[in-house]
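Every protein chain except one is present and positioned as in the full complex.
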């Protein structure tokens, strides 16, 4: 695995081109130099390197998972009535597109408007039930219930004015289901779920495998939903750099402002790893659009070296 | 090839859910019932069915080809200074996004703003030179110089007010190169290039093969450019239905309002056809976003039956 | 006063071109045929006609009054840091303009975004204090504390999703002062203040008189503030018909969806009434932009007959 280690060593210094997210104290205190990578294939082969003990919050990466869970619960047809799956070049927290495109249906579940709508549909009548059900869904993939970081949740909750504006806007237009504050709290708690890179890689592996968990031998969700999630990740998973990531890396991925990236490859061969491969990355220094700088660099080189692009 | 024939027969009646484009007389007079399909693989195996003698204009399909040609001429780095490659859920002829996102750089070459900018960069000082050079580039793929339909060009030229508005807007912001009227005329002439489904399938095959023409054994353009073109087709090739097409069909494709669709599959096996496969479709009845209804239906079933989705 | 009575009789049947506001039960149950008019001049001469006993809620008319009160309390320079005074052709509850014009400063206090910002600045630490202080300010003009309609407030409060979205958006951008829910409740309570046409006419008279109350002989606020209020009423007081109202009627006015209109004339002579004249109107059938149809008709004819246009 010498080559992989070298790719990581080469990518790590690029953290200097980014900064840790500063709008939450909990995120701003992280060491920007950190870089952790985990790769796992369908046979359970694992490659790990760097600060893999580090836990970090899912943030926007949770959007893919809650979308899959809600689709698995209610069926994609029902879900698509409330959220479209069209990409958009807008910032993740834009309101303007909601209003200019009647009647306010969120473009896709990867932007905040769509993700909050999805969170409002999480099964369960209370915030606790919704979050618990999502934790249980994730546990089927990673084996344990991920915890919510109270520190991160609390600081986001207190300044969530813009997300609250989006949520009430969605309610006014009939897309957000149930109580607005419940949806918003569930959303911010799912964003504050703590994972490590191996857990991230395992979730990616299940999605890559079309919902089938190769280690537990269970089909956790429908292949159709997995393919939809992969398409969404490719078209709008990397914020406003999604198009360039598709063009130059060519892998389905979803990033979060905590510096995490969930990525996956299909039909790949990366040293001993083969077939579908889940990738989890943590590199907290992010660029101006919100993606881990060192993480992006690593994926770019990895895709090139092992010809992983799906195109 | 009985199965393929059956898929076509099943898809054809869906033309009833669409209408031929009416804004150009030449397009509006076409029989909406028509459906022609051509598939070709790297060994030269061809499957054809339906009204394959019919010629039709490229329209927006030309946007992929001119983008590839301009990138092959000047390098992708140069081209990306003038056009971004980020998808957007906006209608193809929207101006609003240009103005709201400073400084007016077109989001991607698949919307009119981006495509007109690309046409302004076609090598050649005059309209004739630009069009001739593009025809020569296409000829390397299909063997002949495709003709410009004077009838279609003339009627588009006379009513091209909105495209002209976009073009002058791009000029005002420094993205359109050279003379505006030259760029616009070149753009509308490239849209009016006449092809049949087999030519379309052949162009698709070369893109699928990363720029290598398996029949002439020539590398016509760089693999990196081909991958960028495929990513663009997947993220924004099917107008405002691109995201849904990626989710439910999962193939790089580009459609035009004439009812043509250029599509491609990689690592596929469709009856006798194998490996990279180019697909050309003509079904002139289009839906409200601009895609051939019967053509979309055929691709949806084809992808499902032969598991072609790249996801 | 036979002529005035005739103008009212001629205007009343135009109620048929409108409808009572339906989004609040309390408003939707009002008889659309009602029309009440009150005119009062600086000598205390009063003309009244129609259903003048009817009370109705101020709704958007309250925006002028709270703006004047907040300016009188903190000075116009301070207030203009939080709200601009530029007109805009947008619907009163638009969010889009907030986002597209950095950094989200409301265009003027007559649209909801500006009015909610102003309500957040009402003196007082609690909702009750804020509303009480506004009531006291109004009482200096009309002699009594106007009551809040609990019925109207309650039904608006429960469905105020869009206003809440606007309020949190303003908070996110630093314009809304203090607690969002306090500001919103104060805003909706000021909208639910009950008045009759004579009280409306009296308020209008004080504004017309540049803040001087000709009956109590008190200067209630600065002439500079009154002139600013009149300018705002003329440029953006009649929702999306403000420009046409300025062109064809030419009087400062502010309307509410309850069907009320506060209007004023300066240097006028209307039968026995002379000089500055305050006008209060109630005609609950409103047109699609939100103005009382019969009320507008009456003002149009009144302005023409007595040459009241300020232009």
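Chains here go by letter, A, B and C, matching the order in which they are written, and residues are numbered from 1 within each.
Throughout what follows, contacts are C-beta pairs under 8 Å (C-beta built on N, C-alpha and C of every residue); 3 or more make two chains touch, one makes a residue touch a chain.
In this text the structure is predicted, and so the values were computed from the model without any measurement.
Contacts of the undisplayed chain with the visible chains, over the whole complex, involve B, C. Set against the missing chain, the residues C:18, C:50 or C:87 yield one that touches it, C:87. Screening B:19, B:45, B:140 or B:164 for touch with the missing chain picks out B:164. The missing chain, though absent from the display, is touched by one residue of C:104, C:243 or C:275; that residue is C:243.
Across the entire complex, the residue among C:17, C:154, C:274 or C:309 in touch with the chain not shown is C:309. One chain is missing from the display, and on subunit C it is touched by residues 84-90, 96-97, 100-101, 107-108, 226-228, 230-232, 234-236, 240-244, 246-248, 250, 252, 266-267, 309-311. Subunit B residues in contact with the hidden partner, per the touch definition given at the top, are 94-96, 99-100, 161-162, 164-169, 171-172, 180.
Heads up, the rule we're going with is that only the chains that are shown with their structure count from here on.
The chains that touch subunit A as well as subunit B do not exist here; no chain meets both.
Using the average of C-alpha coordinates as each chain's centre, C ends up farthest from subunit A. Once the centre of each chain is set as its mean CA position, subunit A and subunit B turn out to be 32 Å apart. Rounded to whole angstrom, the centroid-to-centroid distance between subunit B and subunit C, based on C-alpha atoms, equals 55 Å. Centre-to-centre, using mean CA coordinates, subunit A is 48 Å away from subunit C.
Looking at subunit C, residues 100 sit in touch with two or more other chains.
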